[in-house]
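Every protein chain but one is kept in place in this view of the complex.
Labels run A and B following the written order; every chain starts at residue 1.
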Amino acid sequence: MSRLVPHPLLSAALVVMWLFLTAFTLGHLLLGTLIALGAGWSVEHLHPPKPVFRRWLAIPKLMAIVAVDILRSNITVARVLVLGPDHPKYHSGFVELTLRMRDPNAIAVLAIILTGTPGTAWIEFDQEESRLLLHVLDLRSDDDWQSLIRDRYETLLMEIFE
Amino acid sequence: MTHLEQLPPWAAIIVALFVAIGATLTLLGGVGLVRLKSFYQRLHAPTLGYSYGTLLIILASMLLFSLSEKRPVVHELMIGIFIMITTPITLLMLGRAALRRDRDRKLGHDEVVPPRNRAEPPTEAETEDPQP
Partner (left out) sequence: MTADILRFALGYAQIALILALALACWRMLRGPRAQDRVLGLDTMYINAMLLFLVIGMGNGNVFFFEGALVIAVLGFVTTVCAAKFLMRGEVIE
């Protein structure tokens, strides 16, 4: 099983995508399954760190939090853009944080969240010291961001991955 | 234009709202791209269109085609998932490339960026210097 289908989740997602993009027929199901299996084998040769999900239940909660946060920061950034960059209420700058997470998959998910959110951009991550450099458009204070990321995302991500 | 008239009124209004708001967010991102002062600020502007601009237009498109073709049309979700996976990669690589170029002395930098590593005392004194 694991030798024939090394990445079952990835292959299943690829088959579903193939069917959506073409048509729901038996021929396309067979062709899509072949391609998905081939993709699974080729991914196996790249040796990515396999994610281990500890708690599946926390994933929808994280997704809901992220969706609400992206909506809120969309509104904030839209206001900054309308008021203009010279408005005295806003100033942007770099923030340096330290992360407690070690799992590379969890860090990758955090990078996706922070980059996808308008107003925060992930610039650099130092793997040895777990130091993260962010650029924030609407900056309040350093400690604020450290506690925000620690409470909102990091605890949940550590629950899921570690 | 017959497919537009076939829609029930509630769906037409939802689709119109989603499309209008999504396009406005994308336009605001473009305005920010022109108005903001430094590169790192400008890096935030297009994210408006990448996140909810794309999401709203995709939702509107799914609703419109599902109702006018009388079958669930969900292949727009592929674009949504693709954009969701790829935009962090592109923006992250651009940010790292910009930081690297800003730290390079030969290219000259327009913004003061944090130095690479605090733990190196000899190079530290030099990199701290260029304050305007």
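The rule is simple: contacts are C-beta pairs under 8 Å (C-beta built on N, C-alpha and C of every residue); 3 or more make two chains touch, one makes a residue touch a chain.
Not measured: the values here are computed from a predicted model.
Asker: If I'm reading the header right, one chain is hidden. Which shown chains does it touch across the whole complex?
Answerer: B
Asker: What residues on subunit B make contact with the chain left out of this view?
Answerer: 1-5, 7, 9, 12-13, 15-17, 19-20, 22-24, 26-27, 29-31, 33-34, 39, 42-43, 45-46, 49-50, 53-54, 57-58, 60-61, 64-65, 68, 73, 75-76, 78-79, 82-83, 86-87, 89-90, 93-94, 96-98, 100-101, 110
The rule we apply is simple: only the chains that are shown with their structure count from here on.
Asker: List the residues on subunit A that touch subunit B in their complex, please.
Answerer: Interface residues on subunit A, with respect to subunit B: 17, 20-21, 70-71, 74, 77-78, 80-82, 84-85, 92, 94, 96, 111-112, 115-124, 126, 133, 135, 137.
Asker: Subunit A touches which residues of subunit B in the complex?
Answerer: Contact set of subunit B toward subunit A: 25, 28-29, 31-32, 35-37, 40-41, 43-45, 47-48, 50-52, 74-75, 77-78, 84-85, 87-88, 91-92, 95-96, 99, 113-114, 117.
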